[in-house]
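Every protein chain of the complex appears in place save one, which is left out.
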Amino acid sequence: MAESPHGSNVPNAPNVPDLPEAVVAPKSRRSLQLVWLIPLVAALVGGWLAVKAILDKGPTITIAFATAEGLEAGKTKIKYKDVDIGLVTAIALAPDTSHVVVTAELVKDARPYLVEDTRFWVVRPRVSGGTVTGIGTLLSGSYVGMDIGLSKSPKEKFTGLEVPPIVNTGEAGRTFLLRSDNAGSLDVGSPLYFRRLKAGQITSYELDKDGKGILIKVFVATPYDKFVNENTRFWHASGFDVTLNSNGVTINTQSAVSVLIGGLAFETPVESAELQPAAADAEFRLFANRGEALRNPETDVMKMAMVFEESVRGLTPGAEIDFRGVVVGTVTQIRPHVDVGGSNFKIRVKADFFPRRMRSRDRGPVMTNDQRRALLAGMISNGLRAQLRTASLLTGQLYIALDFFPSAPKAKPKKDARLDDDDLPEIPAVQSSLVQLQEAIAAIAAKVQKFPLEQVGADLQTTLRSATRLIEHIDNDIAPELRTTMAEVRKAVESMDQALKPNSPLSQDARDAMREVSRAAAAFRALADYLDRHPEALISGKRADPKETGK
Amino acid sequence: MGVLVACHECDLLQREALLPGGGVARCGRCGAELYRDRPASLERTLALTAGALVLFAIANSFPILGLALQGQVIDATLYDTVRRLWDEDMKSVAALVFVTTIAVPLLELCALAYLLAPVRFGRVPPHFPLVFRVLQAVRPWGMVEVFMLGVLVSLVKLAHLAGVVPGIALWSFGALMLVMAAISAVFDPRALWQAADAAQPEAMR
Partner (left out) sequence: MTAAMTAAELGLLSCHTCRLVSRPARGLGEMGCPRCGAALHLRKPASVSRSWALLVAAVILYIPANLLPMMKTSSLFGSQSDTIMSGVVYFWTSGSWYLALIIFFASVMVPLLKMIALALLLVSVQRRSRWQPEQRARLYRLVEFVGRWSMLDIYVVAVIVALVQLKAIATIQPGAGAVAFGAVVVLTMFSAMAFDARLIWDTRAQSHG
């Protein structure tokens, strides 16, 4: 450590201008300078800002997500209807690492929105339900979407949705439940159509508890929801609906979207249009296609059976039962029965018969089952029979036609009690025309078989042999003679030809003779003339004519 | 018998003289400023330091600038700046920015407050010389005013890109810059030493 000098120890200390010592006025410790205004003002401003920040502080919540993808602490915002309503402040793994806990701070005004059924999800670019959503987040970064619930009980710990909800709370409409055998090509977000207009979408689906079907929750928006009543039919409208049935081939599709991602459609049959709209969460059955949906309504079903003794290949459950062109029932079950005792094989076809279709609407009281059976028995005795007919030659599909066959054999009373364990009325069957055709052809074939082909063959051979002999005869014997004759005839013709030539002597002689004759004729004519003028010449002779003598 | 002083620039040995209010003493040879009369230095410096500390707190709690794009506002506090540089693998630059704009100003203000407040009220705080050395060593590295200019330049540069929203911290930093400039004008180390000596001479030995 050096020592601090004080003037006197230092030689030759230079003198910087000697100024008189000024009087130092002691500072008063208590006087405050004006400069203290600066920190005062700063402190006031700072304090005000701090107070404002504290007052503005909104509620803090935690949201559990499966993944923190796209989320950044301090940056990711929470938005409701695209309005900034909060900010993610921290992201951490849950203690059991099964999910991610996101802590977020919301604005003060958001406190009443944090209720039981408020939902949060992450908005990222997503392809689902036929639409691409959240493209904007590619530019602006993902954010947390929010849907405010209607409940009144506040909540602070939330579980976030992994997928944005299909419908937001407060969207007008109703939810219904549909039961289906399988999910087809349906997915959350698949559209629901009404008269080809998008009326709603699937919000969720899950396997039925007993695994026997799928329960689909579908949301129908206003104003379409009022068209849904208890008799409304829902069906799969996914993809191409190709049906091959007795009506031929039909291809049906709702829209390009439904082709791609599946869809449903609904319609209310005209006769039920006036019913009350269905309540929310009403259950419906989901049919496989439109035809089935609209077709299957009948509550008034009479079951019956038909027994066939021919092949029913081409007949499927669901095939129509047709009475003179009107569809009056559907086949439900086809089972073969083997009569163990005899060698009888019968096929028993069970069918649903809709009596309403065979009578005019709204006329007369509804008949009881017994009455119907009696009526049926009467028709059978009049010749009502069931016959298998080909619906389409292309596919080989069959349908059952009911008609009156006056020439049918009398119906035998039911003998095989074993066959019918369900006491269904039976309509006897008549062979299908195909079978008849087959039999006819078989008969022809049999006839053809009986034809004595060998005999005919043998006779033919004999005839041929004689013919050959005859020809030989002609050739050997008759032919040479004929040839000679022909040569002679030719000769004769030649000589005649010769004789008749213009310069042949024969013709010359002929010509001479003709000349003579003509001269004679001329002379005779002259004589005739003379005699005509001088008839006396005949007696007196000819006078000498001066003219003639003059020569 | 004035106190001796050696010019820090030319090393000329001179005797200190008392100055009229607000006067300057310059070196006889090179004209460098030897010392200056700063009335009520302690008091004023303390006041300014207090103000600067508040402003510093505000400036670091709020964002300086915000970039508004498509309805989204991205803002950054001073710490965000450092953090971002650090994350971008520019750790040295991040450290430099942190030191010159956060660490050093804070240290400077705290040291000033530590030294001035007790002395103002007649006491000498412990480790007075050490803190004083730290203060003097660290002062050249505080660059708040350069930072302010940098922010202004960035503001203009970004205004081409998108809307720029000045944050609260911007104004706070501006004020801080002015206050710290005032502190350097008002702070008189000689007065501090004299006051400390006067207050507790035995503590200065």
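Chains here go by letter, A and B, matching the order in which they are written, and residues are numbered from 1 within each.
As a convention for this text, contacts are C-beta pairs under 8 Å (C-beta built on N, C-alpha and C of every residue); 3 or more make two chains touch, one makes a residue touch a chain.
Note that this is a predicted model, so its numbers are computed, not measured.
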item	value
Selected from B:A17, B:L53, B:V119 or B:M143 as touching the chain missing from the view	B:M143
Absent-chain contact - pick from B:A32, B:A181 or B:A198	B:A32
Residue of B:A17, B:L42, B:V97 or B:V124 touching the missing chain in the full complex	B:V97
In chain B, positions touching the absent partner	3-6, 8-13, 28-32, 35, 64-67, 69, 74-76, 80-85, 88, 90, 92-93, 96-97, 100-101, 129-130, 132-133, 136-137, 140, 143, 146-147, 149-151, 153-154, 156-158, 160-161, 189-190, 193, 204
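One rule holds in what follows: only the chains that are shown with their structure count from here on.
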item	value
In the complex, chain B residues that touch chain A	1-4, 13-20, 28, 40, 43-44, 47-55, 57-58, 61-62, 69-70, 72, 74, 120-122, 168, 175, 179
Chain A to chain B touching residues, read off their complex	5-8, 10, 13-19, 21-22, 24, 27, 29, 32-33, 35-36, 38-43, 45-46, 49, 53, 75, 77, 139-141
